[in-house]
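The complex is shown incomplete by one protein chain, all other protein chains being positioned as in the whole.
After this line comes chain A, so read on.
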Amino acid sequence: MLSSEDMPRQVKSRHAALPGDFAIWIFIFAELAMFGVFFMVFAITRTLDYRVFEASQRTLDRSLGAIDTAVLITGSYAVVRAVYAIRRGVARACTRWLAVAIGLGGTFLFLKMYEFHQDALQGITLSTNTFYMFYLSLMFLHFMHVLMAMIILGVVAWKAHAGYYSAIDHAGVETAASFWHMVDLIWIILFILVYVLH
């Protein structure tokens, strides 16, 4: 546990720098750049091919998209609780909250697979039209990122369980949390861009 003398220094360092390992921030920047390019191309193509996009977007299940969003945001809440738990040095609570987040990630993947299945039943493929090309590739790309984030959280949860982290040394948890939040952030933009904006 933290002694009272350690406290101010800890608090200071926490606010002075980005949480987690600096390398993950370069990675996050690169990931956001990649999705950013996709979003821009999506927006430009949409203006050029407005009717097709409009008609295809109406076929999407917005309430399912809203549930997806709620699931991922709740996952983010669990990740935040896990970081707070380890900052207080409570590894057990940290592991538990991470497990909740992984579970919610799994739920998201399940819902997405259901949507992919529905699309497949309707015969929708990458070649159906430009909208579906973007829709399916963005969804798949994000799907893989959620999977990746779950794997990272899984490794960190296992390490937290095994006692690798403490109130002073828990950069690993913050690193994993940063990645997860990025994946969540991308989904929020995706949901608005693809499902909501008409």
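Here is the rule we use: a contact is a pair of C-beta atoms (placed from the backbone, for glycine too) under 8 Å apart; a residue touches a chain by one contact, two chains touch by 3 or more; residues count from 1.
Just so it is clear, contacts and distances are computed from a predicted model.
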Listed names "ABC transporter ATP-binding protein", "Aspartyl/glutamyl-tRNA(Asn/Gln) amidotransferase subunit C", "Nitric-oxide reductase large subunit" or "glycine dehydrogenase (aminomethyl-transferring)", matching UniProt entry of the absent chain
"Nitric-oxide reductase large subunit"
For a quick check of understanding: of A:Ala33, A:Ala171 or A:Ile188, which residue touches the chain that isn't displayed?
A:Ala33
Using the document's contact rule, name the residues of chain A that touch the chain not shown here.
21, 23, 26-27, 30, 33-34, 37-38, 41, 126-127, 130, 133-134, 137
